[in-house]
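To keep things clear, I will list the structure first and then write my remarks on it.
One chain of protein is taken out of this complex; the other chains stay put.
Here is chain A:
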Amino acid sequence: MVDDWSQVIPHDVMRIYRAKRDEAHRSVTSKYTILGFISSGTYGRVYKAQSKDEEGKLHAIKKFKPDKDGDIATYTGISQSAIREIALNREISHKNIVALKEVILEDKSIYMVFEYAEHDFLQVIHHYSQTLRSHIPHDLLKSLIYQLLNGLLYLHDSHILHRDLKPANILITATGIVKIGDLGLARLTYQPLQPLFAGDKVVVTIWYRSPELLMGSKHYHKAVDCWAVGCVMAELASLRPIFKGEEAKLDSKKNVPFQKDQLLKVIDVLGKPDERSWPGMRNTPEYHNVKRLEDSPNRLDAWCKQPVNFLSKLFIFDPDKRMNAREALLHGWFQEDPKPTYNVFQQQLSSPAQLPPQRRITQDEAPSMMPAQATHAQHLPAQFTQQQHLQGQTHGSVTSFASMSAGHGGHSRKKARIG
């Protein structure tokens, strides 16, 4: 008798377990109404969604691409990047970091449910350069950088390197709070079992990549994020990327090439790094290549008028001497008036046209999320805008969202991710 049963068991031992788990599972669509599609990337797609509970809060749901085997999605293992982003987000909590509400694993896909942020730095840059055609006000710039550094300090104190800071990854809520997002390249550096370069040969989008990375350093630290903050700040101040170089691609053997063009762009503004101020550069793999490049006078002050002293400290070539997040927050610039504000748009509230527009959402062209909802979703955006408007008023901002010219797609921004 027992023998008969034992023949039943071997084939799918985990069936009872799966049945139990599947029964207890609450699906994404049972918890959230998908309002529209926001953006996509190598990792997957991001949707705007509203919680179905009483609070009806807004969320951004990041759906990781399921791996396809032909047309059928199969389980192939969760990517290192997803594991990282999930693991780190579960541990951290800070008002200047995008909060992860939950992770739903469903139907071979991973859904990360984040708090929703209406704007991002890239959108603000576009708004000022394209729509308003004016500089970003000094107080707004200062508040944006202050809150960005505040979030970064938290990450660094937690021994996390972000490794992909850029305007598109730094978000701002409708209430004017800066939120650092996208920890897909982030890494814990506390007692690593593997050196940092072992996992990811290329980190940080090329325009925001620090000189030590461009010169091939394998051991780097928090200073790579601080350089990126400098680049972001210069971009906010001048409304265009400060070091807009071309990335040299990996060759067929996945060797990392010398990033000559990007370094030339850096040297064009800052001059060449020299060994007296950065002794460690002699030990970088690309030292001899850099030596051959032509020098150029430092003309950073032409890029960024007021806080040039502050900015130049974020652009110190030697990573060990570069201003870190804590030093930056204590810098005199933040003590001077105008002081940074809790709502970065504090001064803009009186003139709503100054505020960047709402994030544009579209109906998903790829049928990857709830095709059955398509007809239902048609009338949702209007309904939603109205509600958002009411929410805005409660926070004291009377915003007209007439201008919908926002957002993404102006520049082609290159992801640093490979493989």
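Definition applied: contacts are C-beta pairs under 8 Å (C-beta built on N, C-alpha and C of every residue); 3 or more make two chains touch, one makes a residue touch a chain; residues count from 1.
What we mean here is this: contacts and distances are computed from a predicted model.
UniProt lists the omitted chain of the complex under the protein name "Cyclin-like protein" (options: "GINS subunit domain-containing protein", "Vacuolar protein sorting-associated protein", "Cyclin-like protein" or "Rad1-domain-containing protein").
Residue A:Ile86 is the one among A:Ile34, A:Ile86 or A:Ala117 that touches the chain missing from this view.
Of the listed positions A:Lys142, A:Lys222, A:Lys265 or A:Lys313, the one in contact with the omitted chain in the full complex is A:Lys222. When the missing chain is restored to the complex, the residue among A:Ile78, A:Leu330 or A:Ala353 that touches it is A:Ile78. Although one chain is not drawn, its touching partners on chain A can still be listed: residues 1-2, 4-11, 13-14, 16-18, 20-21, 74-78, 80, 83-84, 86-88, 90-93, 103, 105, 108, 156-160, 187-196, 199, 219, 221-223, 320, 324.
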